[in-house]
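Removed: one protein chain of the complex. Kept in place: all other protein chains.
Our next item is chain A:
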Amino acid sequence: MRLPVLLAALVAVATCTETFVGHQVLRVVPQSHEELQKVQELQDLEHLQLDFWLAPRGLGLPVDIRVPFPSVQAVKAHLEASGVSYSIMIEDVQALLDEEQVEMLRSSRQLPLDTDTFNYEAYHTIDEIYNFMDMLVAENPNLVSKLEIGRSTENRPLYVLKFSTGGTNRPAIWIDTGIHSREWVTQASGVWFAKKIVQDHANNEGVASILKTMDIFLEIVTNPDGFAFTHTTNRLWRKTRSKHSGSICVGVDPNRNWDAGFGEAGASGNPCTETYQGPYPNSEPEVKSIVDFVKSHGNIKAFVSIHSYSQLLLYPYGYTTTPAPDQQELHEVSAKAVAALSSLYGTQYKYGSIITTIYRASGTTVDWTYNQGIKYSFTFELRDTGRYGFLLPAKQILPTAEETWLALKVIMEHARDNAY
C-alpha cells in the first residue's frame, strides 16, 4: 500500500511537480482563550500537513494556515464545530502561483500590464503597439474602439483607433503616423497621442471639448509590413512591401500612390527607387483602405499625415505650383500651430506648401484629401533636422510627441470652430 505513495512522491520530487491545487489559506483571529486553544490543537495534528504562515501568538492576532486539499474539509469542520470563525484568504493557492508565474515572466520581458505601465519613452515592435491598442480599448470601452479598415500586402491588419463620445457619423479628425516605416518617432508619437486623448477626456481638459462634437480617428501603424521589416531586416526601409510584376525590386512609396497628380513629376516610375509611385493610383492596400474609409465616412473635416524628419508643417499642393484655394487660411493656421509647437521646447519649424517648402512631390496623401474637400489637410515632418534623422534617440520621443500635440490641437480646434 505504501509503495505507490512512495513512488508517487519520488516521481514528484524527480520532476519537481509539487502542486498546490485546491490548497486554501484560512485566517482565524482567536477572540477567546478557548478559540486560541482550538487553533493550537490543530498544530499537533501532523497528519493534516498544515503549514502555518502566521502561527498562533495571542488573542486578537491573526493565524494564517495553508491547508492542503485533502485536509480542507476536516479543518473547516473542526473549526465550525468549536464555533471558531474563519475566513478564506486564498481559495486556491495553485491558481495564485500560476498567476504570479505569468506576471514574473511578463516583468522579466517587461511586458506592460496596462497603458499606465507602458513605456512611452522607448521604441516598440508592431506586436507591442497592437497589444497597447487592445489594452487602451479594454480600459476605455466607452471612448475608444478599434476598427480594421483593411489588410496590408502581407496580410497584416490595418487598425484605426476611433475616439468618440457618441453621436452618429460626427464630423471627424483623422491622424496617421508611420506611413513611411523608417520614421519611427511618428509611430511612437502616435501611441502617445492615443493615451493623451484618453487622459484629456478623463480629466475633462485639452481635447475633451473637441470630443464633445467631433470624433478622432488615429491610425498608428499605417504601414505595418514596412514597420515589421524595419525591425527584422532593414531599419531604414521606407516603402510598402508589395511586389509588382516585372521587377525584382520591392515596395511602393505610399506617399506617392494617391490619386492627385499621380505619376507626374515628383515621383518615380522606377520600382527600385524610394519614391516609386506604384503601377497605378491606390495600388497599395495601405493606401486604398484609407481612401475607402475617407469616402465612406464622408464627414472628415481635418486630415493630418505625420512623417519625419525635417521639422516642417506642410499643406497642399506638392504636385503643382498652383496655390491651393485656401492657401491663406492654411498658412495662418500653420503659423499658429508652429508657434504653439515651439512654445514648449523652442523647437524651430518652417511651414508652407509642400512644393515651396520641401520639394515637388506628386500623388501625396494630403493633396488627395484636400482635393476630396477636406480643407484642413496637413503633413508634419517631425524632429530632427538631420543630426540623427530617422534614427532619432528614444529620449526625444516624449518631447517630440508633446510639442507636436500642441500643434495638432491648434488644427483640431480650428476645424471645430470653422465648420464647413
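In this text, a residue touches a chain if its C-beta (ideal position, glycine included) is under 8 Å from a C-beta of that chain, and two chains touch if they have at least 3 such contacts; residues count from 1.
One rule holds for everything that comes next: contacts and distances are computed from a predicted model.
The chain absent from the displayed complex carries the UniProt protein name "LXN protein", chosen from "Isovaleryl-CoA dehydrogenase, mitochondrial", "COP9 signalosome complex subunit 3", "LXN protein" or "Large ribosomal subunit protein mL44".
Check A:Val287, A:Ala340, A:Ile354 or A:Leu392 against the missing chain and you find that the one touching it is A:Leu392. In the complete complex, the hidden chain is touched by one of A:Glu274, A:Asp292, A:Glu329 or A:Glu413, namely A:Glu274.
Which of A:Arg66, A:Arg238 or A:Arg416 touches the hidden chain is settled by the complete complex: it is A:Arg238. The omitted chain makes contact with chain A at the following residues, 122-123, 184, 230-231, 235-236, 238, 253, 268, 273-275, 310, 358-359, 386-394, 396.
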